[in-house]
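A protein chain is absent from this complex, but the other protein chains hold their places.
Which chain is which? They are A and B, in the order written, and residues in each are numbered from 1.
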Amino acid sequence: MHTVCGMTALLETTNLTVSFGDRAGWFRPAREVLAVRSASIALQAGEVLAVVGESGSGKTTLARALLGLVPIAAGEIRYDGCDTATMTAPQALAMRRSVQMVFQDPFGSLDPRLPVGAIIAEPLDIHGIGSPASRRARVAELLGLVGLAADAAGRYPHQFSGGQRQRIAFARALAPSPRVIIADEPLSALDVSIQSQMLNMAAELRARLGLAYLIISHDLAAVHHIADRVATMYLGRIVEVADVDELFTRPAHPYTAALLAAVPRIGAGKWMPGAALGGDIPSPLAPPTGCAFHPRCPAASSLCATATPEMRAIRAGHDVACHHPLGTA
Amino acid sequence: MTEASVSVWQLRWRRLARDRVALGALSVLVLLYGLCFSAAWIEVWLDVTGVDTDLMSRFDPIDARHWLGSDEAGRDEFTRILRGGQISLSIGLFAAIGSSFVGTVIGATAGYFRGRVDMVLMRFTDFMLAMPALPVLIILAAIDLTKLGFSQDFVRSGAAGYWRIVLIVTLLGWTTVARLVRAATLSLVEREFVLAARAQGASSLRILWVHVLPNAVTPIIVATTLRMGSVILTESALSFLGVGIQPPSTSWGSMLTNAQELMASNPLLAVYPGAAILMAVIAINFVGDGLQSAFDPRADPH
Partner (left out) sequence: MGRFLLGRITGAGIVLLLKSFVIFALIGLMPGDPLDLMMNANPETTPEQMAHLRAMYGVDLPITQRYWTWLVAALQGDFGYSRIQHRPVLDIIIPALGNTLILTGAAFVLSTTLAVTLGTIAALKRGTWIDRIINLFAFAGISVPSFWLGLLMIYLFAVRLGWLPAGGMPRPEQGFGGMLAHLVMPVMTLVIVETGGLARYARAAMIEVLSQDYIRTARAKGLTDRRMLVRHALRNALIPVLTLVALQLGGLFSGAALTEAMFAWRGMGRLILEAILGNDYNLALVCLMFVTATILIANICADIAYTWLDPRISLGKRRR
């Protein structure tokens, strides 16, 4: 089905950089914003990787770059080991089929003018999978998978609740039998009670279909139960990657620690460094020098203001980009 | 929220049906179109003619046969109005649809591709907007088509005169729709359902056709309706000035040209065609206004 270019992770980025610029006007120079800076992540087959960070950290842009929705300025994206920049058209199409997306806003991601059946069948339409009859059967099957009644196919998005709409979006993503689903804040627009239903459904489908998830979230608690590994992102950079339990018990980057401190947890009696995350995320138009986090970091030294820390392994499977990682003294 | 399956269009139709003014205007319009396009049967039924001259019955008064009397050439005024209406009303329809089509293509292209394409197309739109409309229309209407390589026979034919008006009114009338569609497209392409389709690798044409245009159709319909009214006014002005519909064809505007000279003796002949224009255009504008409020998204139950 898919060409193997070399055995590596299923979906991987190396030093990925995405910039947004406005073109120079007649009387004005061009401006450039680096939304993602030299980010390297790897998603293994069947794995759940969560990317967390405040809004403005570039995580949504990272997801969109993976889907080819925004052009990349530098670095590379590999799917199944193949560089997307040099992919042949059939390879690119196969990748689009295999990497699906669920968006944040269940009210915005479904076309209000189309019946649900047509929305779910759209990937099949675009990729020319199956006959009209087999597509209808597939839609009914998918509606069952996400726990909706088969008659939903004939109704319109505005007739469903937020949770139901997110299930529809999920069914659409599942339609072409993908291997990866990238979900951008899939839960943030939903009520807490519905969030847990959705998480259970996602976990169950993953087990059944052998899916890998890349979940974008600002909420560490929400990803705790479903993620295998977590990557923390700050101002366009990946600053820490670790297995979920390791990250939750021994965060090495002060930023991760601060995010964790904001999470209400049962039995969290331990002292957490950097509990107070003061100030706002700086403007990506004028990022701080050195480590981008240093103006808000309780452990910052003069080194942090000048040198940008590189990613390095402090333990097996635990990488961090910090001059003074916590718990290493 | 999960009430019976009601599509957006059913909701809108219900809202429109509650608007008595719009509904009344719509009935007037349907009646007007119906009457005009049954002119041939009405002539047979009344045993009159709105086409052939009859010098024995000039300026006949109003009676059971001649519902509005007859004109200076002995033609029945009522059925002549209906015949003129065929031209005026159909030009209104065709040129309005044509303008909307051109405007939609240009607006959607500009809004979808953005960047330089958008800049060039919008400068072009501004360029067209700053044209002094009536004078340019007159020049276009007066252009000698033989200088563009058309044959004499074609140029003199009634069809050429008719389609020339449709074409020039279309060419100068698409700017409003282009701006509306561009604005709608610009906001629609940012919506996540368009991103979702793009992430699948959907072609630009598919995104425009399946996702953008159906969601932009509301302003297009309203603008097309309102445009019909202004097209009818423009056509009547051009024909009144003698550069529009040429005899032996007739439109409401060209009927007024003749009637103007007979104003002192037979003022009613100048009243009827103008009243027909006013009635048609006002009905169209009320329908357009009704559509606008029936389609108002703020009234949509979300």
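For the reader, a short list of remarks on this structure follows.
Please note the rule applied: contacts are C-beta pairs under 8 Å (C-beta built on N, C-alpha and C of every residue); 3 or more make two chains touch, one makes a residue touch a chain.
Quantities reported herein were computed from a predicted structural model and do not represent experimental measurements.
If you put the hidden chain back, the residue from B:I42, B:A160 or B:L233 that touches it is B:L233.
Of the candidate positions B:C36, B:L89, B:V181 or B:L256, contact with the hidden chain is made by B:L256. For chain B, the residues touching the absent chain in the complete assembly are 123, 126-127, 130-136, 138-140, 142-144, 147-148, 229, 233, 236-237, 240-243, 253, 256, 260, 263-264, 267, 270-271, 273-274, 277-278, 281-282, 284-286, 289.
FYI, only the chains that are shown with their structure count from here on.
Centre-to-centre, using mean CA coordinates, chain A is 51 Å away from chain B. Of all the residues in chain B, the ones that touch chain A in their complex are 1-3, 5, 7-8, 115, 191-193, 195-202, 206, 210-211, 214-215, 300-302.
Taken together, the chain A residues at the contact with chain B in this complex read 23, 64, 67-69, 92-93, 96-97, 100-101, 103-105, 107-114, 119, 122-123, 126-127, 154-156, 158-161, 169, 172, 176.
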